[in-house]
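Just below is one structure, and these are the notes that go with it.
Shown here: the complex without one of its protein chains, the others still in place.
Each chain gets a letter, A and B, in the order it is written, and its residues are counted from 1.
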Amino acid sequence: MSEAVAIFLDGSIYAAWLFLVAVGLTLVYGVMKIVNVAHGATYTVGAYAAVSLCGAWAAGGGNEWGIYLPLVLAAPVVGLILGPILERLFLRPLRDEEETVLMLVTYALFLILEDSVKFIWGVDPYFLSEPYLLPGGIDIFDLTYPVYNFGMLIAATVVGVGLAWFLSKSKSGRIVRAVIHDREVAMAMGANVDRIYLAVFSFGCALAALGGALTAPTVSVIPSMGVEVIVLAFAVVVIGGMGSIIGALLGALLVGFVRAMAVHLLPEAELFIIYLVMATVLLVRPSGLFAPAEARKI
Amino acid sequence: MKSFSLRALAIAVSATLAAVAPATQAAESVKIGVVTFLSGPAAGPFGVPARNAAEILIEELNAGKVPGPHATKGFGGAPIQMVLVDEFGSTTTQVSEYRNLVQRQNVDIVVGYISSGNCLAIAPVAEELKKVTVIFDCGTPRLLEENAYKYVFRTNAHSGMDSIAAALYVASTKPGTKSYAGINQNYAWGQDCWSDFEGTMKAKLPAAAVTTSQMPKLFAGQYGTEISALLAAKPDVIHSSFWDGDLEALILQAAPRGLFKKSTVILTAGETAIHKLGNAIPDGTVIGARGPHSVFAPDTEINRWFQKTYRDRFNTPPNYASYHMVQAILGAKTAYEKAKAAAGGADPTQEQIIAAFEGLTYESASGKVEMRNSKGHQAIQETAYGTTKMVKGQLTVTNVKRYPADMVNPPEGVKSADWIASGFKR
Partner (left out) sequence: MPQRMLAGLSVLVAILAAAPWWMPPWMLFIASGALAKGMAALGLMLLLRGGLVSFGHALYFGIGAYAAGLLVLSGITEFVVLAVLGTLATLVLALILGTFVSRYRGIFFGLLSMALSMVFYGLLIKLQSLGSSDGFNLGGIHLLSIPMQGTAGQVPTYLMTLVLSVLAAIGIDKFLRSRYGLLTKALRDNELRVEYLGQSVRQLVLLNYIIAAGLAGLAGVLSAVAVGHIGPEMAYWTTSGEFVFMVILGGLGHVAAAFIGAGVLSAVQAVAYAVAPNSWQFIVGASLLACIVFLPEGLWSLLKRVGRRA
């Protein structure tokens, strides 16, 4: 019984982390049809920004519990600085290129950003464990879980619900959906696509940075932390259907639970279970579980 | 337009050729190629501390400031010139870079390699190009146990020693252990370390049983689920050969959940974490340093010199990767000088260096090193494990147990896996 609870909790916590890490990727793809490999680098920058901001907060004698403020603020800071730079300078001029060319551009940006992180912050690891340790742990069925992880669950839910609400209920959200559906028609109807792309990309960067910032207290922050994460994020996004927020959520849940089961019940399978799930889902439903329908052009 | 682009192309091509043109060697100096990780996840915990150690050792050697038997300047009086290469990248790239070092840069000796995959690939090339290559950190026992190389030496004891000693420590400090588990990275290093530990436990504590063996992907970073599985399994002892980024993440994520309190955790490569994560490591954790390095190093003149010089320059204590590098360079130096003396003062040939290196015993910053196994090419050394304890805000190791070289290294000609399986027959 307690094993089942453990699997459920572990799966949910991991799924929440996956969702936070992957949602920005699927949003950018859904709106701009760009597979943003640099997402992994923005994640890393977010983690480092969190370290710097929280470090400054602590050094400036900030309140202990207030450290969550700079932690979360790292996301919009990175989004508002990196987002426009990357989008304006590199993505907009090449907007009409093929999907795959743009993906390579983002891969090049990933390499450049990774080394830039090394130049700015060095190769030594940074630690930011205070936010993780502060709320303490909670005992469930004689297993201790850190309260911070449940905080991440809440954060993931807030982000997911917020995005879903924004896209379906708000006016700007509906314009964004129009652009997703058909860019040219939306432009003809008066939508400022340039500005929307800029905003969406920056928001996607901010989401990646949020993932990195919230992960930072649980790991040692090193320049290469984005490399493994980007592959995971891809798998989740592909499984759920690229461009679908619900898809990212369900993809994260599927991967999270499958992995939790593997780790508890069959540890040897853990290594490639995520790729097996990805390949299986793709074989059954080629566009992923919840991909938006695309009209075939003749 | 046309002439511009042609000219630009010509300039680019000649610049490229110039950059890769053979480098000329300063007369009378000994050129050492040093290969270690300068980028990627292995750079922070191993590569950069190793590079730092190489830099400072070579500087001090050239100035003649290293105490004890190594007081001669440089290598036998000739200044040392270091050529640094990044070990990052695929094995093919590394083989290419090795050939570069030997054929284009004309180094006299190559010292390097942390990644076992690279070591295995480089060794036959060293034989082909006839260049003395000193492996300083690779862990895989297979390197010299499965092949006989003439030009390849390894000055650090291999990974078998780490996990064997870990199990011995458990057997002596916790003889009542009923169950144990492991969490190791799922690649050659983690797989080998776990099977060595399991094998030794079977021989020394046959009553103990394995409850679970977690093998997460290398660089996974998030171990919440694995930690839950370990907590649920409730083992007395947990073995882990995790290293740096993953090790730190494991400590950060497991400690607040009480894993270290409920089980005794042994971190065979844990020493690199204590310098940065000191106060996050709970008391009672067993730490290894892949040899008698760093906190386990004996209080000799060389060690005192190394600790002080390294700390003064880099503001942090040297870790076991730094010690490994020092061990390799000092070994090469001793062999070189011995060969030079035997050659009547002339610069020794590669073969003469080999003859001097085989079976050599010398003193490093962490004590005696004996090149005894694999026909004198594989070093054996004692090792040590200790338990952490915070004393006045500083992390110290207590209950240190030292294991003499013979107890944790297989006899000559016997593979470590076979040795363990046979119950440690000598």
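Basically, a contact is a pair of C-beta atoms (placed from the backbone, for glycine too) under 8 Å apart; a residue touches a chain by one contact, two chains touch by 3 or more.
A quick note: this is a predicted structure, and the numbers were derived from the prediction, not measured.
Trainee: Among B:29, B:72, B:173 or B:191, choose the residue that contacts the chain missing from this document, as touch is defined above.
Mentor: Only one listed residue reaches the unshown chain, and that is B:191.
Trainee: Pick from B:93, B:398 or B:422: which residue touches the chain that isn't shown?
Mentor: Counting the whole complex, the residue in contact with the absent chain is B:93.
Trainee: For a quick check of understanding: of B:52, B:81, B:116 or B:177, which residue touches the chain that isn't displayed?
Mentor: Checking the options B:52, B:81, B:116 or B:177, the one contacting the hidden chain is B:116.
Trainee: Out of A:15, A:77, A:109 or A:176, which residue would touch the omitted chain in the full complex?
Mentor: Missing-chain contact among the listed residues: A:109.
Trainee: Touching the left-out chain: which of A:35, A:82 or A:262?
Mentor: Reading the full complex, the residue touching the unseen chain is A:35.
Trainee: Determine and list the subunit A residues touching the chain excluded from the picture.
Mentor: 35, 90, 93-94, 97, 99-101, 103-105, 107-112, 114-116, 118-119, 231, 234-235, 238, 242, 268, 271-272, 275-276, 278-279, 282-283, 286-288, 296, 298
Trainee: For subunit B, which residues reach the chain that was dropped from this view?
Mentor: Residues 2, 5-6, 9, 16, 19-20, 22, 38-39, 84-86, 89-93, 95-97, 99-100, 102-104, 116-117, 120-121, 123-125, 128-129, 140, 142, 186-189, 191, 218 of subunit B touch the chain that is not shown.
Following the convention adopted for this analysis, only the chains that are shown with their structure count from here on.
Trainee: Measure off the straight-line distance from the CA centroid of subunit A to the CA centroid of subunit B, and report it in whole Å.
Mentor: Distance between chain centres: 36 Å.
Trainee: In the complex formed with subunit B, which residues of subunit A make contact?
Mentor: So the residues of subunit A in touch with subunit B come to 2-3, 6, 9-11, 13-14, 17, 115, 118, 123-125, 127, 129, 132-133, 136-137, 143-146, 149, 215, 217-220, 222, 224-225, 227-229, 259-260, 263-264, 267-268, 270-271.
Trainee: Contact residues on subunit B for subunit A in the complex?
Mentor: 39-41, 43-45, 48, 186, 212-217, 219-222, 224-226, 228-229, 231-232, 244-245, 248-249, 252-253, 256-258, 276-277, 280
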